[in-house]
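Some notes on the structure that comes next.
For this view, one protein chain was removed and the others were kept in their places.
First chain written, first letter: the chains are A and B, and each begins at residue 1.
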Amino acid sequence: MAPLLKVETLSIAFRTRKGEVQALHEVGFEVAPGEVVGVVGESGSGKSVSAYTVIGLLDQAGRITHGGVEYDGKPVAGRQRELRGREISMIFQNPRAALNPIMPVGQQIADVLKRHALAGRTDARAKAIDLLRQVKINDPEERVDSYPFELSGGMCQRVMIALALACSPRLLIADEPTTGLDVTTQKATMDLVRDLTRARGMSVMLITHDLGMAAEYCDRIVVMEKGHVVESAPVAQLFTDPQHPYTQKLIAASPGPRSQLAELTGGIAAPVSIAPPRPREPGPERLLEVVDLVKEFPRRGGGVFGKKPAPFRAVDGIGFQMMRGESLGLVGESGCGKSTTSSIIARLQDATSGAVVFDGQDILQHPSARFARMPERGRIQMVFQDAHDSLDPRWSAAEAIAQPLRRISGLREAAAVTRRVDELAEMVGLPANLLSRYPHQLSGGQKARVGIARAIATDPLLLILDEPTSALDVSVQAVVLQLLDRLRRDLGMSYIFVSHDLNVVRLLCERVIVMNRGRIVETGTAEEVLHAPRDAYTQKLVSAIPHFEPERLRAS
Amino acid sequence: MAAIARLRYTVSENPLTVIGFGLFAVFVIMAVFGPAIAPYDPLATRAVNALQPPSMAHPFGTDHLGRDVLSRVIVAARLDLGIALSAVMLSFVVGSALGCLAGFRGGWTDRIVGRLSDTIMAFPLFVLAMGVVATMGNTVQNVIYATAVINLPFYIRVARAEVAVRRNAGYVQAARLSGSSDLRILATQLFPNVLPPMMVQISLNLGWAILNAAGLSFIGLGVRPPAAEWGIMVAEGASYIVSGEWWLALFPGAALMLAVFCFNLMGDGLRDMVDPTRRT
Partner (left out) sequence: MEKLSRIGGRILQAIPPVFGVIVITFLLTRALPGDPAVFFAGLMADDSTIAQVRAELGLDHSLPVQFLYYLRDLLQGDLGNSLSTGRPVMTELMARLPASLELTLAGLFLSMAVAIPLGVLAATRPGSWIDHLCRLLVTAGVSLPTFFTGLFLIYVFYYLLGWAPSPLGRLDFLYISPPQVTGFYTIDAILVGDWEVFWAALRQMILPAVTLGLFALAPIARMTRAAMLSALSGDYVRAARASGLGSGRILWVYAFRNAALPVLTTLGMVFSFLLGANVLVEKVFSWPGIGSYAIGALVASDYAAVQGFVLCMALLFVVVNLMIDVMLTLIDPRVGLES
């Protein structure tokens, strides 16, 4: 069958301050009618640039230096305007921003219908409602008049899908359509895209960084790296018999339900420990006990005369225990209270009620502002989700790592600080020559290492990891996870690992707590929770995680 | 090194900024050495010499009292820039302190400071300045206070917004974890990051402050004759415009305009350096 879309030796260059930068190098792939093709790669691989070139929305600074794109046998150059919406349409990441904020969603759909003469003034509204119904929005008659800010992220993406499918195009480009959505919403959205496009016999070009998702929803996968297509193969073949070393590395680094930490870097063993395990000072066997912890936030509204609404309970009376040296996973979707819980334990926030007994004393006794200057401060430390945001842009890596040394450990002498900073940098595998750099001069993985070095500087007993790898590419994530695991064993620390991704949590933690709506719904060993969940919510969560199982693919 | 490269890049991208800084240097020289480089005594009147058009002896002509306009324009720089600079510094210090506090503490502090700046902003600012000078007394000092008051809300807003955005930034949380007190966080992590946008604000504000002070003296508030000040000189020259003696008002007016222009150019240039994405 002739391909619907054919990208041929496409090269794109961008004008930048540093001159022209080549973003794509002779990229080529095809999408057959009715086929779902995944374009997979890490950040900077050029996967989005190829998509924007296809639909003709390339940034003005970009220009095609070689090759081109053919749609339905004819070059698209010059006729993208007529193809857009009618033949090729697109859905985006961050769906809320992709909808006009001051126009009701129904009218936005009607706009597209009218533009392509598929509806007139009289029937546009009815057709918009019908489309909303097709994307499974409840009460479409009411929602048609809603503004984007009144809808959830998942709903906005459904509206976006309705917009994209309004004129029954033959090719849908989905650019990371579920980034920022919760796993269960992600699954619902992707299932919807699959069902709708399959029913219409449409082709889909799915751009994603998530191999698991690509495996689940695509027929064929194109792997890109630094502007090159390195491999292109049907899904089963790609996962069972990857040819290119980069594909192999990517597959190995993506955590699945059965992968082992050591395998993530392709079987290369994690570097040997640099320090022998240190005996920690003795203390009670039970390191942490959280008792009936509650955190309420006042709700807005009510006005001058209205009754004050009941406060919102972000954390609703949870309790758990942790042993010395244990690693505990705290799992749930956004808004489940896991981050609030961890930041209360880290004493960055005060709780409404409850107790947190750490190493034998209730640390909630001291307000968080005072706790900052107590010696216990050094015993509980935290690694943040966004490594970039957690580094002061005006401080070099060394200064950032030295901050807790000066303030908590009381190191005053410059030479001693430098010595300790060098030691910490070596422990986290940060080359010493990078220590003088500022955050914007470091890569994501390097910034993550700086954040970890800072957190372990005071030799804490408990380290709270708040989604420390969620912003990183999978290959970097793999290395950071191995580093964290090694540090825990070397330094005898305990971890609370906060994450939405059970597959990642399983790699680092023995025990897992699943939270939903401020409550604990299930606890158990990581294997139990992942492979035999008891609670209904956990089951839904586990089944929503996109993943690939080479064994299963091989069997099929 | 990177900073120098960036500076060079910004400069080559935006030659207007260079002009701005050049003009600024000229005005600073005028302000510092004014009386020394002025060819005549700016206050010396000579009735016989009145209303001379520009000539070799008097490049900018003479005014209705026979005073040399060039000398007066040069000498006035000190007074005009002095008023603007003191006023802006005053509102910068008070405004950034209040704004940082409001942004960092939130709650009641924020509400009170916000109410204060809203109330000031509820007035047409020049009118408020008129009212303040009119009632507090017609002196140069009060012009400075009035100009400082009407500039205050801008500093409060910038500082408050910048601090509030960063209050819960990861690196502030990290500093708390590292055992820093609130005051230390405010001083070492928040304030330094607020400074760049504040510098832009200061530069843009200086031009506006000069305009305000000159406007006040144009309607007879603040600086009194015979002192040399651009606003007053324009006011004095105004009545001669309709009879064709343009040089009385034109030269001080042009000096005023150039001064404001130069601060605006510098402000735009600084903004480009601080945040290239917000370039307008």
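Criterion: a residue touches a chain if its C-beta (ideal position, glycine included) is under 8 Å from a C-beta of that chain, and two chains touch if they have at least 3 such contacts.
All values reported here derive from a predicted model rather than from experimental measurement.
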From A:Leu10, A:Leu163, A:Val417 or A:Leu507, residue that would touch the chain that is not displayed: A:Leu163
Option touching the unshown chain, where B:Leu128, B:Ala164, B:Met199 or B:Ala227 are the choices: B:Leu128
Missing-chain contacts mapped onto chain B: 16, 115, 118-119, 121-132, 134-137, 207-208, 211, 214-215, 218-221, 231, 234-235, 237-238, 241-244, 246, 249-250, 253, 256-258, 260-261, 264-265, 268, 278, 280
Residues from chain A at the interface with the omitted partner, ascending: 55, 57, 81-86, 89-90, 92, 94, 97-103, 111-112, 115-116, 147, 149, 160, 163-164, 166-167, 300
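Keep in mind that, in the parts below, only the chains that are shown with their structure count from here on.
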Gap in Å, rounded to a whole number, between the CA centres of chain B and chain A: 47
Chain B - residues contacting chain A, complex: 9, 169-171, 173-182, 189, 192-193
Footprint of chain B on chain A - complex, ascending: 17, 343, 346, 348, 368-369, 372-373, 377-378, 381-382, 384-386, 389-395, 400, 403-404, 407-408, 451, 454-455
